[in-house]
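If you scroll down you'll find the structure; I have some questions about it.
Here we show just some of the chains, and they stay where they sit in the whole.
Letters A, B and C mark the chains as written, and numbering starts fresh at 1 in each.
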């Protein structure tokens, strides 16, 4: 079987994700066609096209695609079988405001792109762009499957479905995979059984970056029952579970963590938080894990500064250039990501069950209908159907429900360009609960004005912040 | 029409409520029978029985009742048409711990009997007693109407229905009446129209002490539309609305308030908080209105200290004694309370529509089924049926939903005598969000141990707090 | 207190309802203003205006209104405080097809204006007119309260809310009042207690003409508990309950009935059907009570033929003329109807609780959200809020749920002018279950073509019935 497809990649100048995806696509079998790269940074897209050409020459490549760079989104979308969305709304300047301005008010954010004040501001910049994407997809390629990778995930997917309810879209994130890896590590460390995460079944549900594993089984062994034992043995020192990484990587790498927070939450709630600790912390009261840099360190994770991100980005660009120019080899091999597996299942190559973000239509009866939730879904022959998740423990359900409504309210405010409503959602972020009303208004104002370049086309800031 | 009834008053030694109720009963027409007073403080009940006897001699009295004091609850309940519940779980010593211990951790409570750490501890002492009340009512007088006045209101009513699902019970609170008075004050001050609060219609809903008015009409005039105008005119200085009270009473009386908080919330959410500001504040992040005593003052309300309560209590007892002994006259006249009106409607004297607390069976579709919610209800001929309330604004709904789940979770933990679950609800109180995890555990421990005398019969504190 | 209002009466040429309403209005106190009569039969409206003028001269009249006849609906609506809707869609010719054509296929209908094949066809003629009314109300008097009296009730109210979701509308029907009268008759006959139906409380719920009383109390007496005793004593012979009417009126009057059906349903389901038996029968399988004229007779009710209606109509017109011309006296006194009481409550004269038809927003959690259901509602100061009804017994709930969905599906089909969907709802009427598929298609075709004059402006009959 061979399927000829066109993939439109919005944000096709991506420094890292794009080439991981391209490699996964190359090693997969049974496809050919075109990858249409679109990016406001055309140069970056060109580099990825060049890497694509090199991939095609690699002997490990099974599926050959033509890589083309487009100037006009409409053309890139035309005829698309799939549309991938992976963009950065604004620049590091705006990200710096999102992440670091709240620190002046005592709010520390480990990521700053999903929940908390940073997440709200980022959503304000992103939703208007997604409204436009959705409109164009509706017009140009309404039958295409749309895969979102951009954060804040939930509100991006919400926008797509709100603007174009018949859209075929889902949001894809790898955070849960790491929690699955942690479970296999437990099985290995405590019972001496080595398995791949694909061999276990987990029931993860919640909202993106705040998902919870409520059931995990290998054969008839209950893996969640291992958590207390593992925590007792390794919790104090910390254990970063990522394959091929140092167990203590969290001491130096701001993307790593020691899972101490997960063990604390498991002890208190009886479910395993299923995203990296740096994400989970942002959905909880700030005094729990993000009170100050010392607290963060004590809980074995890190604050990802924008300085660090900028340096990291430069390295990635340098890498990309070297690869594009052939001075550095680009390894064509299957990654841990699953996007290509999902695409293949949609094309008719078998069935895949994995967790993605979709509007709630019954998969989480505890959550509001229509909220974007992350649960297992079945992928097969042009269909994605959500799997009903096991109910969350009441305590967790309460936290997640609040988060669903916060997201829905923030979205409503942004869609209506109503800053009053956006502020309501802003102030109701758990990370903002340490503010007085006066402080919350000041912080909101400051963050809006810092990023006014990207907000002004949509919001009447001058009228609001007289 | 005359109905012969028996009213069993549990907590019949009440220092103030009992005699207000007795006076309302006396001036109403068409009833006679017995008031069975039961109290663990028998002396107090005797005093009220004596006042009852004096009421019967008062020329304004229309309905004469025999007042009897009982030693055994079973006998007081036997044959009851109505059961009133109005008790204080524990003593001022426990109340002192509920209200003031959290201050050491930066948590100030204006009341401390409903939400927040104080509310949880008080619930832990109250629920086991209510389980027993419910069992006895089920056995002895299952057809009686049960009217609860005790706080924490929601969890008391929850217990009654959970233990005895066929119970005919509701919870009665006067807080919303004051917000209705405030609306009539606005109509008078801004439009020169004098009306009684019975002439307007309000749609109030939420959970007890955290209710919100979403619609208020006098004829076709929208009273909520007056709030901004009234706030602009009187908000800065404050305006305490209670009839016959000084507008600035909040400067001295800890039960009064200037409504500044209500105006702030109205501006932000578009609905009018319908309980006294001192109650509302306790359901919100502590840095908003309860950050510290200065903040409280700035928002024109007060912290009711237990010292103050003790002194007030002594005065009330002294008053009661004087009245019981006939040295002081007790005014027999209709109060602002509505309990007697509800009882009369249940007996078949017309129809009454007013707000009470009942399990959610559709009246608040945004809230979980079975949570105890406060909404308007229709009272008539042995029936109480809830009225579907207008949906809360999304931002308010989110706050109230969280509160419903907190109460349900706290109840579940207490019913199961499971301190882990109780702690989960404790830590999820908005007022507790300023604590670190370590502090929250310490505070919970301290408050439990302070009140161990009342908790130990039910909870295994020693095993939990090793 | 005096309120000056304008009431726009669409269908103001009504032969009976209009003048009952006008009399109720006249004897009520505290109002004045204008009654704007609009009717496609202007002559009929003129007659009612004349009767209005005579009412104003009657000494019993408290509230005087100016009666005006309008040619243009827009002018009649302009400035309206209330809009009453009471129309006949089509003529007796169409009604004859609705009621009698199905008889050829073995389907007998006792009324033929709500459920069954007649109800569907009548809905097809009515909905397009109501779409227009809703549009005009939205444009001209969006704040007016709209009171519907037209059948099919549910689908008329559905149309109003669907076209103009912010409309303030409800549907008003007196059928439940008669069931309440029956309950007072039981109390009198079996216990010797005479009460007025306003003194009892009933919880009636369902869809219009298929409502059920699930609770009925006088003081603490359970009136439903009397049904079996009453049925045993009077059921065999029959007992028509209407005040001032012969108990055996059903033997001659097609509007009367002996309640035998109600007793049969009560025995089987444990709830009291709350509309006249002639309405209830049409929501049930045709072989139960409407198998053939003999069965109908056996169950003590009648088939209202259109011949009878035509004769009755002529008598009413003659009456109206005599009254208009002053040759016959028109009695100005309060009727059993409650519409004027509701209007007064909306104007701010006290609170009324009675049953009307509104979109389901929680009052019947067993039924689909948004379906038009009939339950008690609270009327007060410009507000109508539904009361949550007691759950229907499972067997009844199943019947009512099916009926809700049938109505919603029929509406959807008519709104979309999609005859396939309308036919689906047609064939799913319980009364149509005796048809083969072929017969159901033929009957639908025949009934549509019979009434094509009124359907063709909206439906493409020729394309469908090739």
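Simple rule for what comes next: a residue touches a chain if its C-beta (ideal position, glycine included) is under 8 Å from a C-beta of that chain, and two chains touch if they have at least 3 such contacts.
Just so you know, these numbers come straight off a predicted model, no measurement behind them.
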item: Assembly copy number, counted for this structure file with 3 shown; value: 4
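We adopt the following convention: only the chains that are shown with their structure count from here on.
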item: Common touching chains of chain B and chain A; value: none
item: Most central chain, Cα average position; value: B
item: Centroid distance [mean C-alpha coordinates] between chain C and chain B, Å; value: 43
item: Length of the line joining the C-alpha centres of chain A and chain C, rounded to whole Å; value: 56
item: Multi-partner residues of chain B (at least 2 other chains); value: none
item: Residue ranges of chain C in contact with chain B within the complex; value: 3, 143, 199-201, 203, 215, 217-220, 347-348, 351, 353, 361-365, 369, 376, 378, 380-383, 385-390
item: Chain A-facing residues of chain B, complex; value: 264, 268-269, 285, 287-288, 291, 295, 394-395, 397-399, 401-402, 405-406, 408-409, 412, 420-421, 423-425, 428, 430, 433-437, 439
